[in-house]
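Just one protein chain is left out here, and the rest sit where they should.
Chain IDs A and B follow the sequence of writing; residue 1 opens each chain.
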Amino acid sequence: MRARKFDVFPYLLLLPAVLMMLAVNLTPIVQGLYMSLLKLNQYTLSQYLDAPFIGLENYRRVLLESHSPIRAGLGFAIRNTALYTLVVSVLAIVIGLGVAVLLNRDFRGKGLARTLLLLPWVVPSYVVGTLWGFMWQRDVGIVNTVLVDWLHLLDERPFWLLGSNSFWAIVIPTVWRAWPVMMLIFLAALQAIPEDQYEAATLDGVSKWKQFLHITLPTLKPVIVIQFMFQVIDNVYSYNIVSMMFGNGAGHPGEWADLLMPLLTRQSFSYWLFGQGAAVSFVMMVLMLLFVGIWMASFKRSMISEE
Amino acid sequence: MASVSFKNISKKYSEDVSVIKGVDFTIEDGEFVVFVGPSGCGKSTLLRMVAGLEDITGGEIHIGGELANDVHASQRGIAMVFQSYALYPHMSVRQNMGFALKMAGRPKAEIEERVGKAADILQISHLLDRKPKALSGGQRQRVAIGRAIVRQPKVFLFDEPLSNLDASLRQNMRVELSKLHRELGTTMIYVTHDQVEAMTLADRIVVFNGGVVQQVGSPLELYDRPANLFVAGFLGAPKMNFLQGKLASGSAAITLPGDEHLPAAADVARGTAGRDVTLGIRPEHLRLAEESDAAALQARVTLVEHLGDQMLAYLKVAGIAEDLCMKLPGHAVKLSYGDQVRVAFPPQQCLLFDHAGDAFPRIQ
Partner (left out) sequence: MSKKTNARNAALLNLLTWALVVLTLLPILWMVLSSLRNYSDVANGNQLDFSEPLQWQNYRDMWINVDFFNFFKNSLIICSISTLFATISATCAAYALARFRFRGSSSVSVGISVTQVIPGMLFFLPLYMLYRNIGESWGMPMLDTYHGLIFLYVALFTPASIWIMRGFFVSIPRELEDAAVIDGCSRFGAFVRIVLPISAPGIIATATFIFLLAWDELFFAWTLTSSSSVQTIPVGIRLFIGQFQQRYDLMMAAATVSTVPVLAAFFACQRFFVKGLSAGAVKG
C-alpha cells in the first residue's frame, strides 16, 4: 500500500532496530574516537571521558614511537592479520568454489552431502579453537600422528603451536570452518546459470575446463567479489580461534599467530593503555571503511564497464 | 447504483512524471468496460486508482454516486482479480474465498453459504479444500474470480486476468467471463493489452495511450470510426493499412507521392489542401480491382499467408514504404509471390487522418 500523507508505519517498524544500532554501535564509535584523544590509563580510567585531553598524542605514540608497549607485537599482529586474512579468504573461496562445482550435479544423497559439508561452520568457533589446539599438539595431537606415524610425510614431529608453524595452525582451522558457507553460496549461484549456455558451448566444441573459465567464472564474478569482501571483513576481526588455541586459553599466541583483535584486547587488559588502544581501533576502522569503499567502487565500475 | 465516474483525473509521481492526464468519462451501472492500450499507457494505474491502491493526484472518482477519493479500498464496494491471481498460498481455496468476509466479521454460516454459491457458479466446489499450489492455472483463475464474487461487490475490477493463461484456455475463459457478466449483471472494469479481448468482451472500450484517453465507445464504433491513428491502428488484426500523402485540393482524397489519387468518404471541410494526411483502409476492405474500379493501385505480391479460412497477401506498391496487407476469403483467388495485381481502394471504406493523426469524420 503506498503511503498517503506522512506514513508512520515503516518508521515504527524500524524503530527497535535503529535504536539498538545507535546505542550499541554508534555511541561506542563516537566515544571511542573521543577516547583515542585522551590520556586514558589505569589511573585516569575512573575519570573516563573527563580524562586529560591529549589530542593526537596517542596516534603519534602508536604509529611512530617504537617502544610503546602497545607497539610491541603490533607490527607482528598487523603482518599476521594481513597475511591471515588474505590466505584464509582466498583459500575459503577457492575451496568453496571447487567443491560447489563438484557438487553441482545430480547424484544420490546430494542434499545429505551438502548438509554434512556445512557442519564445520556450525561448530562454534571457540570449540574449533579448542579442538584444533588439541589436534595440533606435538605429542598427542592427531595431526602429527597422521603425518609422521601413518603417512610418513615427515620424519620428525614438528611444533605446530610455536614458531612460524603457528601461522598455519590458525589458518587451517579457519579455512576449514569458512569454506562450507562459500560452497553453499556458490552452489546456489551455479544453479542459477542456465544449462543451455553450457550446451551451446559443448556444441561449439569448447572443453569443460574452458567452459568453466569463460562461462562459469565471468558469471560468478559478482558473487565472488562480494563474498571475498565479506570474508575479509570476517577474518580481519578474528578472535575466538586464536584466543582458545594457545596456552590454555589465556596464553600468548606468539609472533606468528597473534592477530590484531587478540593483541588489542590483551594489551588493553594487561597494560591499561586504553587511549592508545582506542587509537589503534580507530585506525583499523578507517582502514576497513576505506577498503570496503574502494572495493565496492571499483567493483561497481567494473560491472558498468561490462555492460 | 454502481456507476463509476472519472472527473478530470490526473496522476503524477513527481513534477515531471505524469502518468495520467485529464481522464474524464463515466461508466454506467452494469456495463462491461474494457481499458485497453499498450504497456505503460496508464490503464492499470487508473484501475488501481479505482481500487484504492493508488493515490489520486488530481480529480475525483465517484463509485455508485459517492465520492471515493479518500475511502479505504475495502470500503469502496469493489473486488479485484489480479493478473497473477494473488491467491494466499498458505490458505485453502475456501479460506481464500472467505478471507474478506472474515475480515469484515461476518458470521461463519453466512461465509459458508456465500463461498459455496460462488464456487457453484464457477464450478470449483470440488477444489474448496485444496491449496493454490495444487491447482492448475485455469483453476487458480476461477478461484481468484470466485474470491471477488463472494464479496458481492458493486464493481468488479480485472487487471489483465487472462495474460498468464495459454491461448486455448484464454479463449474458454473469455467466453466464461462474458457469460458471468450476463448472469451477475454487475459493473465490470477490465484492463488488457489484447485487443481481441477488448473487442469481444466490452460493452464499451476505453483506449489509452500515454496516460491520455484516446477514445471511448462501443467496439464497433471504435472499429468503424476510430478517432485517431492510434485507435485505428490498435484495434483490428492484421493492422489497418496506412498510406502517407497530401490532401487533394477540392475533394476528399489523398494524393500519393507517385501522384496517384485515392478518394475517401470523409468530410474534409476543416482540412487544408496540400497538408499531410494519412489514408487508412483495413485489410479486409482491399480487394482485387475490376475494370470499373477507378481508385486502384498497381502492386506486386511479396508474400502470401494461408490461414485456411482466410488468406493474407502482402503487396508492394511503388513509392509506398511499407507493404500493404490484403485479407481475402480462403479459397477465393490463387495468388503467389511475384504476381502483379491491381488493388482496389473502395472510397466508402477509406478513412482520412489529418497531419496530427486525428480522423476526419466519415460520411456514410
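Everything below uses one rule, namely that a residue touches a chain if its C-beta (ideal position, glycine included) is under 8 Å from a C-beta of that chain, and two chains touch if they have at least 3 such contacts.
In this text, all values refer to a predicted model and were calculated from it rather than measured experimentally.
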Residue of B:V4, B:M80 or B:L222 in touch with the missing chain, whole complex considered: B:M80
Among A:L116, A:L154, A:L213 or A:I294, residue touching the chain not depicted: A:L116
Footprint left on chain B by the chain that the document does not show: 51-53, 73-74, 78-80, 82-84, 86, 88-90, 99-100, 103-104, 151
Touching residues (missing chain, whole complex) on chain A: 1, 3, 7, 9-11, 13-14, 16-18, 20-21, 23-25, 27-29, 31-32, 35, 48, 99, 102-103, 105, 107, 113-120, 122-127, 130-132, 134-135, 137, 139-142, 145, 176, 180-181, 184-185, 187-189, 192, 222-223, 226, 233, 237, 239-240, 243-244, 248-250, 261, 265, 268, 274, 277-278, 281, 284-285, 288-289, 292
